[in-house]
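All protein chains but one are shown at their positions in the complex.
Moving on to chain A:
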Amino acid sequence: MRLLRAGITLAGFLLIWGLITAILGLPKFLLPSPLIVAEALLTHASLIADNAMTTAIEILVGLILGVLFGMVSALLISAYRPVKQWVFPLLIASQAIPVFAIAPLLVLWLGYGMAPKIVMSLLIIYFPVTVGFLDGLNRTEPVWLNLAGLLQQSGRTGRFRKLVNLYLYIKIPFALPSLASGIRVAAAIAPIGAVVGEWVGASSGLGYLMLHANARVQTDLMFASLLVLTAMALLIYYLIDALLLRALPWLSTHNNNTTQ
């Protein structure tokens, strides 16, 4: 049902696009019709696929690293007050710097390969993941903390071990839904980082391909790349969404539980 609806929306969109180009008679370097774009997609299939592969790797590696760094940061900030007091303001301030502004610097430092694009994705992703997870960790309900504290009172283990166990069995599981929201946002914006990185300086990738197609007025190729990029971003988002839902099965039945 959901797929059908998406299909109808897509078909409607293509139809309106096609009609606009037909009625206005726009030249194909301004707005190519869907048919011309489809043709470009087919003739340049292997070129687009090669470049899409580069961008996909950049996005995925950026996502994985960003999520990892974000989680570790959130845990440290939540568990150690000094880290929170000293590092958290820095983290907020870092978000005031637009990624576009540091993209040339990253290329200067890390070269024209994948590294600066991965770092770029990572920088964009890091913040929503950290803040999402941290929010979840700080919001464990007090009744739970009270109960856990009481349960730990009779234990013989040291304070550090108890803290680790508290995070492992109570705080982290309770924070997983917030982390999942953070990761969803991250998955949606990760492609921005990679593409911006490619615009500034690259030798392959969809962003690079689009920039060059644009310079050579190959508008059809540009649109074809844009379509692939969009499809890829959507695929990554829904894949991660499905993975997260599977990983947190108790949430789906949580709300419709009214039996007494």
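The rule is short, and it goes like this: a contact is a pair of C-beta atoms (placed from the backbone, for glycine too) under 8 Å apart; a residue touches a chain by one contact, two chains touch by 3 or more; residues count from 1.
One rule holds in what follows: contacts and distances are computed from a predicted model.
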The complex's invisible chain, by UniProt name, from "Cation:proton antiporter", "5-methyltetrahydrofolate--homocysteine methyltransferase", "ABC transporter ATP-binding protein" or "Ferredoxin": "ABC transporter ATP-binding protein"
Residue in contact with the excluded chain [from A:T43, A:S94, A:T157 or A:T230]: A:T157
Selected from A:L123, A:L137, A:L166 or A:L179 as touching the chain missing from the view: A:L166
Touching residues (missing chain, whole complex) on chain A: 143-144, 146-157, 161-162, 165-166, 168-170, 173, 248-250, 253-254, 257, 259-260
